[in-house]
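Have a look at this one before I ask anything.
Not every chain of the complex is shown here; the ones you see sit where they belong.
As written, the chains take the letters A, B and C, and residue 1 is the first residue of each chain.
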Amino acid sequence: MSRNEPRITPELVAEHGLKPDEYKRILDLIGREPSFTELGIFSAMWNEHCSYKSSRVHLRGLPTKAPWVIQGPGENAGVIDIGDGLAVVFKMESHNHPSYIEPYQGAATGVGGILRDVFTMGARPIACLNALSFGDPKHPKTRHLVSGVVAGVGGYGNSFGVPTVGGQVRFHTRYDGNNLVNAMAVGLADSDKIFYAAASGVGMPIVYLGSKTGRDGIHGASMASAEFGEGAEEKRPTVQVGDPFSEKLLLEACLEIMAKDCVIAIQDMGAAGLTCSAVEMGAKGDLGVTLELDKVPCREAGMTAYEMMLSESQERMLMVLKPEKEKEAEAIFRKWGLDFAIVGETTPTKRFIVKHGGAVMVDLPIKELGDEAPMYKRPFDEGKKRPVLKAESIKPPMGVADALEKLIGSPDLCSKRWVWEQYDHVILGNTVQRPGGDAAVVRVNDGPKALALTADVTPRYCEADPFEGGKQAVAEAWRNLTAVGARPLALTDNLNFGNPERPEIMGQFVGCVRGISEACKRLDFPVVSGNVSLYNETNGRAILPTPTIGGVGVLDDFTKSATLAFKAPGETILLIGETQGWLGQSLYLREVCGKEEGAPPPVDLDEERENGNFVRGLVKDGIVTAAHDLSDGGLLVALAEMAMAQGVGATLDPAPGDIPDHAHWFGEDQARYVVTVPAVHVDAVLARAQTMSVPVWRLGITGGDSLAIPNERPIAVAALRERFENWLPAYMAGEI
Amino acid sequence: MKARVTVTLRPGILDPQGKAIEGALKSLGVGGIASVRQGKVFDIEIDGADKARAEAALKEAAEKLLANTVIENYRIEVTG
Amino acid sequence: MKSAVLVFPGINRERDMARTLRLVSGGEPAMVWHAETALPAGTDLVVIPGGFSYGDYLRCGAIAARAPIMDAVRAHAARGGLVLAVCNGFQIACEAGLLPGVLMRNAALKFICRDIFLKVERSDTPFTRGYNAGQVIKVPTAHGEGNYTADADTIARLEGEGRVAFRYTAPDGRLDPQWNVNGSSNAIAGILNERGNVLGLMPHPENHVEASIGSTDGRGLFAGLTQHFDKAA
């Protein structure tokens, strides 16, 4: 049916990442040999990135429903109701491989992609977050990657005009050849004006919007599903370049035509570009789609059907338009200087037909393209449980003060100011809590409502025990939202793993998803969107399992959110939650003792829930003057962070003595928070804790300019802060 | 010695700047502009008088820093 | 006060600016599209807001400076009308010849978003009458190219004629290179034109007008402008 296209050979099939049995599935499905363009389309639709063929069966178990969920997984982004007729639209997505190959553009286009997912649904983006994992700081490529990725995230978001308010940065040698860039975008819409991808109506015009199509990123989707070998750098010609300027125009133009009621369905062109977006619109609407490629705005001459169908040029959209609104919509796009072309129509046939130069290049059953994608129940091995380490068995190599200073200046615990100062985090004028706290707080319109936003995961826990690690990631996100006083509502997950064809990796995946699922159920914290990134490994060495959780919560009054800084001297410091002194997989063990061992701390979800609800109540009633959840580094690190924030020290009570001192100060037991309470409220708080059966311990009193611990040298807050702030800038300047 | 390193985007790579400039020139009414692509030049002074050595240093500079060879090409001219 | 906020493709702090004008002056600003050739009748204050007009491509502000609306802005300034140019607006104003000098890459070559301290050099202008001379205010900056540079003569004239309106300082008002966030000549953060009716500055006073969102230190600028026009009216 098509002219001048290469013949299909087994080699060509293999180059498209299709296994022989998958190719056979294609033959059975269409009853003939596919054309070259069709082969390209199958390879794009059936690769891991688009089809979720290894993960689908497990993702089904995730809880996705709650009364406030408007749209769960399955659309461009999840949608939740926050009351007052408003909805929050959000999702997180990875751009790992592209960011390794070209850190600036890879990260930038990652941000661009996720922003598009959000505004495609009719929401104006109001905040971004990003979770970044890099290799060992000593690895020769790490500095270059950090510098490029951070500049790229900032470069795109700053220009687009959305505040980047939170995220994570970590370093570990297991990310040496595979850094992770997970970008999250959050938008705001009227809850009755959400736009979806499903087309409806026969003979409706399909419109192409945005930038022109070039040869960018052809095979991008298949690259994202291939393991890196030595020659990864050779895949370079596929690099996509982001154009935040065009995206900003696209945003304004899209919101304008949506407001004018021109749109039946809309879908951004992300992975596998025109192919994926057109097929999804048709399939979801039970309709066929015919595309006329001669009408597609192209940047380069002589592009083939294959290239146009697989191009991943950025800043493009596909839309089904109300026919009577065509002129109005076109005028809006022209005003914003964007391309606007009718490139096809919906049909009753349920076939996906692509014409180019007078020939039919593609004629495929549209629903089966997605529905009949292979699905694998890959073998998995969850591995053996690691031993629980007794705190007594871990000899402290140095005193508590020295250990604190060492931890606070370590790559994972040090201040990430160097990163977030490159992100505009104040634009739009709604950033109540900036980066540096537990969760960012962003006012909704003129308030009083606000959103709390966070991104969390502790990969070393996931590696040691995928199930507990999965639970912990969700619990930590929930806790961070709670610590600022927000009610956690829903989350998006970005599941980054190695090669799923290896049972032990698949075991990590399955375990983490089970853990996430369990925690979501018990904390009433559903999953409304997400993304899976597999094959993050080089020469057989996988990344740490990294299921990043992006959490969203709501505050009724933004002026009542709690921050972590000690505010004034003379306030009582209280610890909420039980301390056993869990050192297995702790940062103390890794940074101070040089060991990555043992089982991670277990997560008791009932305790999480009860302690969290207690803390949220205290914040809501304005009883606490500071609140902070405990995580990496344990109690003393949390106290140090609270002290450094405004330069107020504390005099601490001695460790209770029933566990070793270092386990008391640095253990990473879960479900804990530190709060400060003015003296007048202490009794009331203790009484309230007792009625709610929540464990509370007095830790000491705020004041002074150091952390004073009995039998330890005083730790000057200013010196601590110097260490805290110094590591990253010094590292990036090449001084470390 | 003086040299110039010219760094340009590889063909086919999107050039958002060039595109915006092209649009601006058109709306300013500058006639006949069909397309614009933007690149960079680095005017470099080098110590010494050994041309081969200078060229080697420039190549190193271009590869290591001046050009992002994933998306850019570069050209070196020693001008005197 | 009737204000007009210019909107160029890629500009992104126009909403922040409009909201602040509404909040402080009580009036609704007109949003004026770059392709227009005239300002709304009776415009008192033209605001060129921050953002990334044309993606900051070519040179920051260069393309926007040549937009059709800019002739009207120049005419407004020539009549003595007030023009407030913030961040990208400052860059646009320099490119448009409304203000001297250029804004180069930050000395650290990075985009920096941070609260900084500004010394208000004089309080006898419509833009700064809401402050005391010598007062130090805390406002955010968010830019990659705010390093103010001009030839020595221009700098000498700006200084000699008292046209430096704001300077980057330490919290106590001391000049200190460590607090000069972008490396500007003489720590210049904001300047006036010769006639004193065009102000350009890099930081974002419009983002610091509410105590619950950082600070109210930016309010003085807008409150002063409002007073200026209320008095005049």
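Convention: contacts are C-beta pairs under 8 Å (C-beta built on N, C-alpha and C of every residue); 3 or more make two chains touch, one makes a residue touch a chain.
No experiment lies behind these values; they were computed from the predicted model shown.
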Could you list how many of each labelled chain the entire complex holds?
A x1, B x2, C x1
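In this text, only the chains that are shown with their structure count from here on.
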Cα centre of subunit A to Cα centre of subunit C, whole Å, reads 36
Distance between the CA centroids of subunit B and subunit C (whole Å) is 34
Two-or-more-chain contact residues of subunit C, please, as numbers and ranges.
54-55, 57
Could you check subunit A for residues that touch two or more other chains and list them?
243, 245-246, 337
For the subunit C and subunit B complex, residues of the former touching the latter:
54-55, 57-58, 63, 66
Residue ranges of subunit B touching subunit C (in the complex, touch as defined)
16-17, 20-21, 24, 28, 38
Residue ranges of subunit C in contact with subunit A within the complex
9-10, 12-13, 15-16, 19-20, 51-52, 54-57, 110-114, 140, 142, 144, 204, 206-207, 210, 212-214
